[in-house]
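A single protein chain has been removed from this complex, and every other one stays in its place.
Chain IDs A and B follow the sequence of writing; residue 1 opens each chain.
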Amino acid sequence: MSIRHALLALLAEGSKYGLQLRQEFEARTGEVWPLNVGQVYTTLQRLEREGHVESDEAGRDGAQRRFRITAGGQRELDRWLRTPPDGAPPPRDELVIKVQVAVRMPGVDVREILQVHRRRLVEEMQRYTHLKAEADPDDIALGLVVDAELFRLEAVVRWLDAADARLRRLPATPTTDAASNDRARPAGPAAEPAESAPAREEARR
Amino acid sequence: MSAVLSMSQVSKVYGTGNAAVHALRQVDLTVGAGELVAIMGPSGSGKSTLLTIAGSLEEPTDGTVLVCGDDVSTMSADAQARMRRRSIGFVFQDLNLLAGLSAVENVALPLELDGMGARAARAAGLRVLEELGLAERAAHFPDDLSGGERQRVAIARAVVGDRRLLLADEPTGALDSTNGEAVMRMLRAACKRGIAGVMVTHDAQLASWADRVVFLRDGRVVDQTAPSVGPATLLAGDVAP
Partner (left out) sequence: MTATATPSAAPKAVPRRAPGGGLPARRAVIRWAVRLFRREWRQQVLALALLTVAVIGATFAVSATYNMASTSDARFGRADHLLQFEGGDPAELGSRLAAARQWFGTIDAIGHRYVEVPGLFDPVDARAQDPRGAYGAPMLAVRQGRLPAGAGEIAVTDGVARTLRTELGRRLPFDGHDRLVVGVVENPKDLTDEFALVDPAHADPPQTVTVLVTGTKDSLEAFRNTIDGPLVRESRPGTTRTVVAAVTLALATVGLLLVSLVAAAGFIVVAQRRLRQLGMLAAMGATRRHLRLVLLANGTVVGAVAALLGTAIGVAAWLAVAGQVETAAGHHIDRFDLPWPTIGAEMLLAVATATAAAWWPARAIARTPIMSALSARPPRPRPARRTAVAAVVLLAAGVTCLVLSGGDNPALISAGTVATAVGVLFVGPAAIRLLAAARGGMPVAVRLALTDLVRYQARAGAALAAISLALGISVAVVAGSAAAEHQAKQAAGLGNLADNQLLVRIGRPTPVIPVRTPAELASLQAQVDAIAGNLDAPTVTPLDMAVVAADTEPGQNGSQPGHPAVEIGTPVADGQAMTTYPLYVATLELLRLYRLDATAVAADTDVLTVRTGALELVNIPERRVYPKTQALPNPRYSSMPNSLVTASMMARHGWQPARVGWLLDADHPLTEQERTTAQNVAVSAGLTIESRHERASLTGLRTGAVAAGVLLALGILAMTVGLIRGEAAGDLRTLAATGAPPGVRRTLTATTAGALALLGALLGLAGAYAGLVSVLHRDLGALSGVPVAHLAATVVGLPLLAAVAGWLLAGREPPSMGRRRLD
């Protein structure tokens, strides 16, 4: 996700001045995506260098120049819309690791740990939802972004619920089970990445 | 803040002996006027039982339930019925409306059951529907309403008159997200008018509409969220350009 493509998308509607571009970008993505002034213009300069946009007067300040999208820029935008998003590992991975550690640690109430995270996540969701609730229901831009965050958080909560259910189905002594596992393997941080890799793969399937 | 619903040490056991199922164990819950509380938990955690006991549809095995300060367990069946039609509104997952009655008649029914004349009750029902933006649907019958509209009419019926307590059981369970959001907006709006709301759900998104989320597991209250911090500047650091 990048500002480049957002700017290209705005220019696809027609040629625009630099200042206009900045204002429209802010209006559409809302307060959840604040930018600094410089980011817009440096990105435009880069796009111009790459031949994706062109402007009539090269000498003037970025805010007053009028930009147009080129055929190359159009192609780039088209390609980007269809490319799957970057599969960067989401922050929950850390949570997965934490829970896995907790499962293997003796004397830890894993479900209590799950609840701590669940409460935190729900509290965060509450903040987003309340933001949405206070806003005008017609504010689509805000709704889209907040929903995205809510669904992301909800997915984590649901993962926690599923983990909870999985743990509940374990025999009555999950901690001793985990403890015996621990004893069987040499304890140490080195074991963690080795364990988490297949787990993540499983999660993707 | 005055407590509209106050449950203390409420337990509920179904069956006896070996077959006994403990649906609730010593649950304490207080909900004040204007507050929307979500009870969240997996299925079988006792959340629906909590709601029905709060609404006097079932008797607790143990503990006390006060609605608007009155002890529900000492009331006669008729007094409970009167309390339900005067003070408590229910919204269930679906099939809330009585077939054969139009939207406004459905909304006016609790008032009529309480002895208000048909004309006055209808006027009151229309007023509530107007407030909730459903005025043009007033004359429609449940069959002609969409799922979301049916739930919104159900909420209108649950808040009509001088209601103090709104109890909702998965109120958006059968709806898609757009309709669900409309229903939740309305529920929240209703609570902001001074009604105490209790909503049970297993859905975190739904629960996040509440001012406070109470987590229920195996019949026990295990946790609850801090009172809402209110809208904040969000995500300032979360999104990379």
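Things to note:
One rule holds in what follows: a residue touches a chain if its C-beta (ideal position, glycine included) is under 8 Å from a C-beta of that chain, and two chains touch if they have at least 3 such contacts.
Fair warning: this is a prediction, and the values are worked out from it, not measured in the lab.
Within the full complex, the chain left out of the display is in contact with B.
The chain not shown here is touched by just one of B:K47, B:R84 or B:R152, and that residue is B:R84.
Among B:G41, B:G55 or B:G219, only B:G55 touches the chain left out of the display.
Listed here are the subunit B residues that touch the chain not shown: 2, 33-34, 52, 55, 57-58, 77-78, 81-86, 88, 90, 92, 95-96, 98-101, 109-110, 112-118, 121, 143, 157, 161-162, 194.
Convention: only the chains that are shown with their structure count from here on.
Those residues of subunit B whose C-beta lies close enough to touch subunit A in the complex are 40, 42, 177, 181-182, 184-185, 188, 202, 204-205, 207-210, 213, 215, 217, 222-226, 228-236, 239-241. Put simply, subunit A touches subunit B in their complex at residues 1-3, 31-35, 39, 115, 118-119, 121-123, 125-134, 137, 147, 149-151, 153-154, 157-158, 161, 164-165.
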